[in-house]
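Every protein chain except one is present and positioned as in the full complex.
Chain naming follows the written order as A and B, and within any one chain the residues start at number 1.
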Amino acid sequence: MARYAMVTDLRKCVACKACTVACSAEWDVPTGQARTHVRATPLAGEFPDLMSSPYVAQCNHCDHPPCVEPCPSGATFQGDDGIVRVDGDVCIGCGFCVDACPYEARYISPRTKKVDKCDFCRPRIERGEEPACVATCTAHAKYFGDLEDRNGEVHRLVFHVGARRLETAAVAVGPNVYYLGRPEQLDLVLASFPPRPPQLLTAGEAWKKLARPLVIGVVGATFLGQAVAFFTQLHKGEGDFDE
Amino acid sequence: MTSEITRRRFLGTTATLGAATVVAPAAASQKVHPPGWRGTERVDKVPTTCEMCFWRCGVVASVAGGKVVRVAGHPEHPQNQGRLCARGNAGTGLLYDPDRLKTPLLRTGERGEGRFKRVSWDEALDFLAGKLVKLRQEHGPESVALFPHGNGPRFFATLMQAYGTPNSAEPSFAQCRGPREVGYSLTFGRGLGSPEPVDLEEARLIVLIGSHLGENVFTSQITAFATGLAHGAKLIAVDPRFSTAAAKADWWLPIRPGTDIALLLAWMNVLIGEGLYDREYVETYAKGFEQLQEHVKEFTPEWAAPITDLTAAKIRETARAMGAAKPAVALHPGRHVTWYGDDTQRARAMAILTALLGSWGRRGGIFLPTPIPKGSFDLPEFPEPKRGRADGAGTRFPLAPEELGVTNGLIDATVSGNPYPIKAWIVYGQNVLESIPQRSRTLEAIGKLDLMVVVDVLPVEQINYADLVLPEATYLERYDPPNIVESAKRPFIAVRSPVCEPLYESKPGWWIARELAKRLDLMAYFPWETPEQHLETILAPTGINGNELRNCGVVAFPGKPYLDDRAPQDRSFDTASGKIELFSQDLADLGADPMPRYTPHAEPPAGFLRLIYGRAPVHSFARSQNNKILNALMPENEVWLHTSVAREFGVAEGQRVILENSDGVRSNPILVKVTEGIRRDCAYVVHGFGHRSRALRLAFGRGASDNALMSRVSVDPLTGGTGMHVNFVRPVKA
Partner (left out) sequence: MSSVIPVAPVPLTKEQAEAMLHHQIKKHHVAIILVHWFNAMTWILEVSTGAALISSRYFRVAPDWYIAMFNGLLGGRANLLQFHIALGVTWILVFLPYGLFGFRTYLRGEMLKVTDRDDMRWLIIRTLQILGKSDEPLPPQGIYNAGQKAFSMVVWMMTPVVMVTGVTMAFRLGSPWVVGWAVVLHFLAVGMIVAGLVVHVYMGAIFPEEKPAFFSMITGTVNELFAYNHHFKWWREMKVAHLAWEQKRTPKDKGVGSDEPEGEPAEKPATDSPG
């Protein structure tokens, strides 16, 4: 089974946002939302010794995707190919996964009220095409392929050129979008856009920590109570209860 | 099965037709979106040529049930090779802009009020033809001027020539790249054209002087730029602002604006003084080296340092980097270069530097166009105008070419009535209020007109001043003359053909021009019935079939981009001497400097900043701000102020200020961006915002217009180019 990954070369990227628009056009993403964002780091340094870098953010299809567990309905799941997918038919739009994502890759569509995000253009790759963002990238700064294909460009860039994952000691979930750049450039990107520790919305927290134990406790307690009654009744014999 | 999917099927194989290669996406049918993709039943893929900007990339439109659902890069187009920028990908945002002009409009209120009545095309065209006949009788045909832009209006150009007026002017000359074309022509015998043949991908050193590639996005140029950098090219970015390119640069030279010529001269000084120039190339191809050597002797880096606000060491270091990388130095000539009024001389300095590095016609430098055959129509001779051009092209501005003209020259003539009164403007595809500086003068000129006609897609502000507004079909709905590009490594012919029916009552330009020709009895100049016939005639000498070309979208030819590809006798230059002219006798004859010389320009007065401007990758000119896809990405512009400047003016990031220029002209409120990435003497804005037309519901009132703040220009006496970097502004609390 393939293990898909993407490499974005930030030395080549000019932040033209062609990827954002191509992706939005391909998947009819509602205006004002995006599956892939192009950002720029704040300037580091003082005039004239300055540094900045573009940063292209999208779903990282992490090895350990923190968005899967908080999804109550199982709409978000990870396929065997590593692609983290959203089954729109199952999504209820609770937004728990949105807050769980360290890379802010998810949004709730104002049109469907369901969650949406990058799926590495899975329908396209199934047809043998590149993802829309890769296909349109004006700077040829994006590479897509199977990490396990030893002859592939992505394998070469990750294992032999040293494309980096944007992760920190605090948030290491194994993102599968890798970045190429000067070391200090990638450090700046990581410092400017550190992956956010996965969060659970208050509602989710309340469910996980309060509602679930409470329901299990109360239902369990009544069940136990009835069990005790049942055995008492067996012990006493049915006759006692007859009129 | 495949024929079900594609109405206009791409050719399945690559066919060779004479010297030409018909480029077809291999097995195109497999690339077709499957049924069900975004709710579609059946998707047709139709190739055409983009017009979200003027770079003219190849695109393929996916059409489902007559609706365009996707515009993507044409995978086999030799120019963009499947790639497409944000604007190109947002093509449907223009096509389906609900604010589009929908019917012909006849003005009912005062000029500028924006009150119109809807009229039929017959009424509109009869009205216009009647006016044109009357103007010809009363004031002569020369009293009518055309303001075109792009390749759509060639039909109007033909019509106007047949009508008998020589007056036509595009802002692409006097507000954009005119001085560059002239400066390079004076040196190499030819200009650069568009797309610029800069061999960025093969370069070992890329030099950008005021060019902000990355923010200024033309797909294939960005591809070449990024590829060059990835292959290890070094980058020198000369820019008063820390641009996207500067962030990638090995050397960022935050030069004092207006002093480029001093830097260029100092570079020449080092290259010649240290023997780093391409001696063999210069000896073989150039003329006037001794004069140049003598001329630049005094312009040392130490001389240039205080002028340019750069260190001599850095100037020397970058000059040596150029010397080391020669001839593979891609010294980008820039595009919009009408800055200070001495822009032709600046272009000359860049051309001379290119020659010293041996880069012209060399791999990694500037490559050469390869001519391709093209057909023409056997038209009757155009009537000879009784009076010459009114804009001064070739006379008042001796080096301005007649085919492009000088827009501001036409405006001058309209205002003054000299050399003769201009009574009517036909504006096609350009925005005279946003693309030409000195807005109040443009409005004054419009006030003197008997007739103003605007042919446009969107209700931009200028339509409010028009007597007649004609709604044009967008590029996705119309045929335009084929795009013949010779200045490409693989020259090509590409078509723009409609991918869907025109929406509303909009009509393609060719139809409008032809209908007018009928009414003006000029049909002899339109000897074709349909766009297909028009295309066949142009293609005749190539042996390419028009239908095949429409099916593929593009035909490529083998190119000879470098001097080395050509026989020695074919390596001459189209100058008077047949050589590269480092010393220009033509300029000397005109009384101008035969070699460039630095002249100081006015510095900002105390309390003011120089207004500089540029582009954002998601917008084109002032054309795309109402596109909902692009508007969402960038709804308004910001003014960049240096941290210390912002502190001095007491303004903060995210605050809105008004920009006021030294003539008291005030802008819309604009957001402040406080940054270290700009010189302290400059304020930077992205061009194209601050729309004043309420009919543009998304763009209206968002951001500030740089053009409106350009109440002053410094006109280049050689070309008429309007230097636009000579305005000073200050932030005022909104």
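Here, contacts are C-beta pairs under 8 Å (C-beta built on N, C-alpha and C of every residue); 3 or more make two chains touch, one makes a residue touch a chain.
Just so you know, these numbers come straight off a predicted model, no measurement behind them.
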Displayed chains contacted by the hidden chain, counting the whole assembly: A
Hidden partner chain, touching residue among A:16, A:29, A:62 or A:94: A:94
Touching the absent chain when the full complex is considered, from A:30, A:48 or A:72: A:72
Option touching the unshown chain, where A:113, A:127 or A:182 are the choices: A:113
Chain not shown, touching residues in chain A: 69-75, 87, 89-90, 92-96, 98, 108, 112-114, 200-201, 203-204, 206-208, 211-212, 214-216, 218-219, 221-223, 225-226, 228-230, 232-233, 235-236, 238, 241-243
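We take it that only the chains that are shown with their structure count from here on.
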Complex interface listing, chain B residues touching chain A: 30-31, 34, 37-38, 70-73, 82-90, 92, 213-215, 217, 219, 222-223, 225-227, 229-230, 242, 244-248, 252, 254, 617-618, 628-630, 632-633, 642-643, 675-679
Contacting residues of chain A [partner chain B, same complex]: 9, 11-18, 20-22, 24-28, 31-32, 43, 45-48, 50-54, 123, 127-129, 132, 135-141
